[in-house]
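Encoded as structure tokens, here's the structure I'll be asking about.
Complex shown without one protein chain; remaining protein chains in place.
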Amino acid sequence: ACGTATGSSLDAGKPVKGGTLRAGVTGGNAADTIDAHIPVNSGDIARTVNLYNCLLSRTDDYKIQPELAESFEPNGDATVWTATIREGAKFSDGRDITPDDVVFSFERINDPDDPKAAAASFTMLDKVVATGKRTVEFRLSEPNGLLNDSVSEYTTGIVPSDYDPKNPVCSGPFKLKSHDPGQSTVMERNDYYWRKDGGFLDEAAILNFNDSDALINALLSSQVDAIAQIPLALVEVIGADERMNILNSKTGMWLPFTMRVDRPPFDDVRVRQAFRLVVDRDQMIEQVLSGFGTVGNDMFGPLSENFPDFPQRKQDIPKAKKLLAEAGYPDGLEVELVTAPIQSGVVEAAQVFAQQAAEAGIRVKIRKVDATTFFGDEYLSWDFAQDFWYTRDFLPQCVSCSMDESPFNETHWDDADFTKIVQKARGIPDSADRKNLEHEAQKVLYDEGGYIIWGYANQVDAYQKYVGGLVPNATGRPLSGWRLDRVWIGKV
Amino acid sequence: MSTNTNSLDDLKSAAVDGGEVPKESQTTYTPFFKRVLAQKQGKIGLVLTIIVLLLAFCGPLLLPWATGNTATEFVAKPFSPHGLFGSDNLGRDVLSRFFAGGLTLIVYSVLATALGMILGAIIGMLAAYVGGTFDAIVMRLNDVILAVPQLVFALLAITVLGPQGWVLVTVIGVTHAPRIARVARSATLGVITEDYILAAEMYAMPRWKVLLRELLPNITGPLSVEAGLRLTYSIGYIASLSFLGLGLQPPAADWGLMINENRIALSIQPWGVLLPVIAIALLTIGTNLLADSFARATASTSVEA
Amino acid sequence: MTTETTTVRHDDANLPNEKIVLRVTDLKIATNAGDEILHGVNFALSRGEILGLVGESGSGKTTAGLACMGHFREGLKFASGSVSLWPRGDDTAVEVVELDEVAVRSLRGSRIAYIPQDPALSLNPAMRVGEQIREVLDIHKFGSSEAERSERVAAVLVDVGLSGDKAYQKRWPHQLSGGQQQRIGIAMAFAMYPDVLILDEPTTGLDVSTQAVVLDTIRQMTVANNVAGLYITHDLAVIKDISDRVAVMLRGDLVEEGPVESVLQDPQHEYTKMLMSAVPDLAGRKTIGEGAAAEPEPESKATHILVSDKEPKSEDSSEAAQALGSADSAGGAAASASAPLLQVTDVALAYGKAQILDGINLTLEPGDCTLLLGESGSGKTTLSRCVAGLNDDYSGAVALRGTELAKSTRKRTNGQRVGIQYVFQSPFSSLNPRRSIGQSLTVPLEMSGEGTAASRKAKVEEALDSVRLGRSFYHRRPGDLSGGERQRAAIARALVNEPSVLVCDEITSALDVSVQASIIGLLRALRKEHQLAMLFVTHNIALSRHIADNLAVLNKGKIVDYGPTAQVLENPQHEYTRTLIADVPKF
Partner (left out) sequence: MFAKVIGRRLILSAFILLAVSLIVFGATLLLPGDAARAILGQQATPERIAALNEQLGLNQPAWQRYFSWLGGLFVGDFGTSTASGGSVAELLGDRVGNSFILMAAAAIISVPLGIGLGVYQALHRGGRRDQAMTGLSLVFAAMPEFVIGIGLIAIFATSVFQILPAVTLAPPGEPVWGRPEQLILPTLTLILVVTPYIVRMMRATMIEVLDSGFVEMARLKGVPETRVIMRHAVPHALGPVAQVVAIQLAWLAGGVVVVEFLFRYPGLGQALIDAVTYRDVQVVQAISMLVAAVYVVVNLAADIVGILTNPKLRSAA
């Protein structure tokens, strides 16, 4: 029963209308939100995706697709983007979605006094202007060919101009019925939603669990219908249960080690190269992900159109030792690796890395802190730590984490040439046109960057066989990217 | 109220600690260990404790010879039935990790107990010896600390200071102290009225000498019982904290941590949990039996066969 | 005990006769482990008579007494023999030890009653006293109605000299005095008009005056109810007072038995003789402890000059000079020449509102022994501790050779501390059980900073010799020693520093009479040898003639009679002293 979900629709039969889906998710606390623009944890994301619609979104294989916007086009130098709102798009209270609502939404995101989660991607956004009955112009202070990527993020949901986050009017396939932070959220179908090919469920409930143990038990005792993200080590066991299906999605999600390139010992490129060479990537996938992942090549954005095919880096202890010796560490060195349970597999990866690095004389002292401490004052300034990222394309990812003014520049990568290349590539809307520039940037990171990207983790979920409509999704978000409008409860 | 409530308090501390309040005086002196070993419980306790201690101390040395693996080596996929007891959540050999995992637990709990005993004995003896306001203040402070559960204390301290070894040892030792202080105090109060203390006073023996030479040897009975019990509790607390994920941190091979890491697969790969659980159980049972036979040994001169 | 011990019998009253109510024949009792505690005991109790059972502690008196009730303490079991009881109105005897649970239970408390040693422990503290008496009546179905039982409770309370009203019955045991508690016990025993009464040291722990009242009650009740009594005690004087016959027990055997007069005046068995000679008597006709001082093997006859005659002059005057400063040294020396050795002036002390000591004046000359007499709680210990500097709350003055002493021993000079030594009441608690005798005895020397380790050891060994213990005790621990030996060691500790005044606080009250006698003998000898002045505290007036030159009687914190022993005894000035002397069972 494991593997991809090709057989699922067979099990669940033809789509049927009606019923409630109960989806379990780990995490969640008293601060859980239903605000469209400040989702934090997995449950928040699930709510945002289902309650709000964005102008654009990503398909299951991570291509940009139109949503509330029929089209989203740049002008020639990518300084102005024009969105055309879909004909007949309505909010859950039956009102039309107007350009003013779009303007309000983006002003809310970019509110200088209270910037929302997505604000970092819109620093160059000068003004959003309603220019017609259905058109909105995004005027930029500098060229940006990637604005469509930013607008496809789930953090840019469109809300009405009289938006009340406590009692939201929704633009997504569902509207809110009840919300009990840290416990459960119930959503019901939004009949005004513009997409007519889905919307099978009457209701969808998101249930919070304290950890995966309870989550699995709830699934096995049929207290929930589907659960998001199961421990990879248990995939086979759960899959062996006749009642269960496994949803195994290849994604571009990565759990890198982050080396600060401006601090010793990692300010020496040879040390970074040596560290990258000590990793046995296959074993990482095997031990940390129980085989549910793809080997990485120290490069992010694997689903980008312009992803390069550089030679696969392999473990090479002698070479690593040689590099270390050249860098002044003939007897190896000791480093502290800061880790935290920020995503399943992170702490485990640290342990496997420590073991592998020992072979090259690198003594890794693991310092495990709790997630709060990890994201605390010292976040982004650890010398050697870890992090995790969902699927992104290469250039937006660079903007997030590899440039001087990137909000999450955890490796402190600050290379003028590199920045120039990225800036230039960013201004080009067409991906084929910027292929060479991208490759140039990628080559630099591949040779000298501060990330050790040993692999991409699959997103593995489990659900009862009577649930239909769940397909693999590359975004890294669980349960088909949380697109519950496509899900139905079939005959048991 | 002073008299009756205090007597209730003392009863209380006596009660938790096995119920048998040994009083050391008017007894014939026979070597303490002989009396402990004369009891079945003492023997079983000693054997259990020694088995686990041997395992914990020699385990790391035995490793390569017994399992052929080091405790951190990856030998299989996670949770597969590799080797004698299978592999753990990262595919490491459960038996190797089990061999390597007892030492820190034992060392830390012994240190924590020692710290608590020293602090508690000093506080308790001083409170009883000095008496008066000092005693009252110290004992009320004790009450305050007692009102905050040890685990809550540990939880806060570890979050503030991080899960390092010394934090564990200190926080457990310090939270043990008031409990030990109570026992030390009531034992001292029992002894302090004895005339030999008064005799020492009469000869103007320096006060620290009175404490050290006249008092301390005569409360070793209750104190050693207490030490045994506290050791049991220390082991329990350190293991519990590891189990909650607040104790020793990966990749340390530690029994409590092993339980925490492998608990999720209790049904498919039970050994990763059960081996350390059994070892911890044997150890705590062993130390508890020993403590109990300490109590009997100090409570009576003659010992039932 | 393999050899058969035969009992010396002074008459044949023990042979079967119609007056006998309870008869114990060849009773053997053993521990569960198999050690025999009683080796075949024979005695009989007759109606209206009390049989006294005497013997040292641990000889098996309680065990024998409880066996009469078919009761064996946890860990003991019946081995062989018989206990026959002829209940009133019944011609045939019942075999108590062969009865089943229910039958024996119906005898207990109704036919055979028990009066325990310590009433404070034997009354249920959580039950009102009336209820406890009532319980006996209820269980044994006394009378025919509720009212009749209530009446009986009141009546029996009046019989034992207590008030029978409801309010009194509603009291808790702790609201009664020791004597009243014991009378409740007696009332409980007599409530069912029993045939046999077992009394296990019912007056130990009571002071002489209370003891006299309780004994009186018992005597009256036995006669009035025509009961056969077994009175267990180790106090021969009490036996003489209360019983008609006496049986002497020694380590599980009955060694002598007969009418009180004939046994006590003409003891046959060695042990009885020894016992008789050790009992102090108020008249002082004999010298107790004669020769007993040297009783435990006097290992070496080495001389033990601990206190030299010149000591008071040389050493202490120099100490006094130290204390007062050199300018005062002449005055200090002068004072010491004329002043008495120890002078207590106007010592008073109060704990809260309770005035414990009130204007005490005492003097002590070298070689003098003053006996401080008083009942329990009169303040004897408090006073002696004031003298020794262990209690610094007092007002007034204690002067040694004319120099007033600081109140706390810690503030006194070394010489002053050494001059007065205190021996504690209980030998079981005055020596640190965890340290050897030698270590404990070295402490005084160590603290006065004298000599080298070797010289200290030599001194301690000398002291051990002088108390007739011997050097071999140096390395032993208190736990291995008997009470008498421990008390000797404690006395030795007081002697190592060569004091001039020894304060002995009831140092014999925790000991058996024979041991007491030997300690008294020892003290007498030491006094002679070392010119020791002594303040001897006791509640046992009978000791006075045996040890003291002077007698001071303390009553409620005041000295009510003070003078040479003979004078006070023969011509007591105060009412209290007179009743005290009158209450002592005459021996």
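Just so it is clear, A, B and C label the chains in written order, and each chain counts residues from 1 on its own.
The rule is short, and it goes like this: contacts are C-beta pairs under 8 Å (C-beta built on N, C-alpha and C of every residue); 3 or more make two chains touch, one makes a residue touch a chain.
Computed from a prediction, not measured in an experiment: that's the story for all the values here.
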| item | value |
| --- | --- |
| Contact list for the unshown chain, restricted to visible chains | A, B, C |
| Selected residue (touches chain absent from view) among B:62, B:110, B:146 or B:216 | B:146 |
| Contact partner of the left-out chain, one of B:119, B:169, B:189 or B:277 | B:277 |
| Omitted-chain contact residue, chosen from B:43, B:77, B:207 or B:263 | B:263 |
| Options A:197, A:331 or A:377, residue touching the unrepresented chain | A:377 |
| Residues in chain B touching the chain absent from view | 1, 4-5, 8, 11-12, 15-16, 18-20, 41, 140-141, 143-144, 146-152, 155-157, 159-160, 232, 235-237, 239-240, 243-244, 259, 263, 266-267, 270, 273-274, 277, 280-281, 284-285, 287-289, 292 |
| Footprint left on chain C by the chain that the document does not show | 66, 69, 71, 73-74, 101, 105-110, 114, 116, 118, 121-127, 135-136, 139-140, 172, 174-175, 188 |
| Hidden partner chain, residues of chain A it touches | 29-32, 38, 40-41, 113-115, 117, 120, 180-184, 205, 207, 209-211, 213-214, 217-218, 221, 223, 342, 370-373, 375-377, 379, 387, 407-408 |
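The rule we apply is simple: only the chains that are shown with their structure count from here on.
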| item | value |
| --- | --- |
| Chain located farthest away, centre of chain A as origin (C-alpha) | C |
| Two chains joined by the most C-beta pairs in contact, as defined above | B-C |
| Centre-to-centre distance between chain C and chain B (centres being mean Cα positions), rounded to whole Å | 45 |
| Separation of mean Cα positions, chain B and chain A [Å, integer] | 47 |
| Contacts with two or more other chains, residues of chain C listed in rising order | none |
| Residue ranges of chain B touching chain A (in the complex, touch as defined) | 72-74, 77-79, 89-91, 159, 162-163, 249-251, 263-265, 268 |
| Residues of chain B defined as touching chain C within the complex | 24-29, 194-196, 198-205, 213-214, 217-218, 220, 301 |
| Footprint of chain B on chain A - complex, ascending | 212-213, 216, 231-234, 237, 283, 286-288, 290-291, 347-348, 350-352, 354-355, 366-370, 373 |
